[in-house]
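For this view, one protein chain was removed and the others were kept in their places.
Moving on to chain A:
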Amino acid sequence: MAAAGIGTAAWATGACTRRADPDALSFWAMGYEGDYSPHLTTAFTRMTGIRVETQTLSWTEAHEKLLTAFAGNSLPDVFMLPAHWVGEFAMVGALARMPDATLLDDMLPGALNLTRAGGSGYAVPWVIGTQVQYYRRDLIEQAGYPEPPADWAEWRQMGLALKRRYPDAFTILLYLNWPEALLTFAAQLGAGLLRDRNTRGDFASPEFREALRFYKSLFDDGLAPRVLATQIQDPVGAFAQGYFAIYPEGPSLLLDMRRRAAEIPPDKWRTATMPTPHGPAAAPGACHTLVVAKTSRRPREAWSLVRHMTSVPSGLRFQRLIGDLPARASAWRDPQLANPTLKPFAEQIAHLSPTPALVEFEQIRAEVQLIAERVVRGLVDVNTATTEMNRRVDLMLAKRRALVEAGRIA
């Protein structure tokens, strides 16, 4: 996602300069989805005569930008929203209710589940993703493995073998300011994160502590470099050079890999499901939805744009363009998605873990990762850290707790 964020800067400024077509629908999306949406909206304009102005937001500041836009009454007609933000924006009253339930027909159950958690009746799942391992086939083979082993213990053995062979390189890239990996491990172990109707943290549970211990061990054993996303300017280039053998990422990396095929030819890398503690386990998924702002003056046209963007042909087109996986179930019967590179995604999407539905979850993710970073840097031990996570999350949820106890919110 960081790569997407940086890559979009040029596009975003381009979108800013041509503005102010009062008759056009405004549309905001993040990352590559924003960059490539004009490829989908031109067909919509041709069919309906409605012009669409697309603007790309960068992922790093999308959340505050959207909230500020709502507070300042300047949301676009249609915008993209990660499923776990839908609840928040629905609560503040930013979203229009879906006028027609058929918009949700033929959706993957996983996509619907992720969206339902955030408040149903507002968002239409657009694309779905999950982090899988992109691995360097050649490097893994040199360590004596045809593919990364499926369970943690053996996976670590492979990592150690790689480390012995290339002491200056790493097995996996886990950014210390991104929570995805830790939350994946926690979901695999079945850690619940929150308790008491999502009003208190549950990070001191044995499952979460085990996940954090495993996460920390990857850095302690030298399998992952202690770096922030701001420190690796070109992760794909580093992957091509073999600085790390495994790059856990979502489907949007497929576009980068295609663009950089000269540096890292397709026969050098493959995809695999994330390693699990023992046997199949649930993994967190990401679902990006499309919503219509309550303030939109043309809700009918806005919803027809949503219907067009989330259609099966649009989904398949997007998959070809940027790798994103469609949320419509029948799109998956298309031979285009039978590609072996996409199989690990399909397997993980079939067993997605639920995301807690609460306004503060984005902040909780960030806060938990900040403490996890301190654990990795040896500034605090696992048990103290998880107690501290509970303390801070409880503090963060004080307002929510009061409102839930007063029966004002669910």
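We take it that a contact is a pair of C-beta atoms (placed from the backbone, for glycine too) under 8 Å apart; a residue touches a chain by one contact, two chains touch by 3 or more; residues count from 1.
Here, contacts and distances are computed from a predicted model.
> From the names "Nitrate reductase gamma subunit", "Multiple sugar transport system permease protein", "Heme exporter protein B" or "Phenol hydroxylase, P3 oxygenase component DmpN", which one matches the UniProt record for the unseen chain?
Its record in UniProt gives the absent chain the protein name "Multiple sugar transport system permease protein".
> Of A:S74, A:Q231 or A:S330, which one is in contact with the hidden chain?
A:Q231
> Which of A:A153, A:A261, A:A350 or A:L379 sits in contact with the chain that's absent?
A:L379
> Kindly state which of the options A:L67, A:A204, A:A282 or A:A329 is in contact with the chain not pictured.
Missing-chain contact among the listed residues: A:L67.
> Given the full complex, what residues of chain A touch the hidden partner chain?
That gives, for chain A, the contact residues 60, 63-64, 67-68, 70-71, 88, 91-93, 176-177, 226-231, 233, 243, 359-360, 362-363, 370, 373-374, 377, 379, 395, 399-400, 403, 408.
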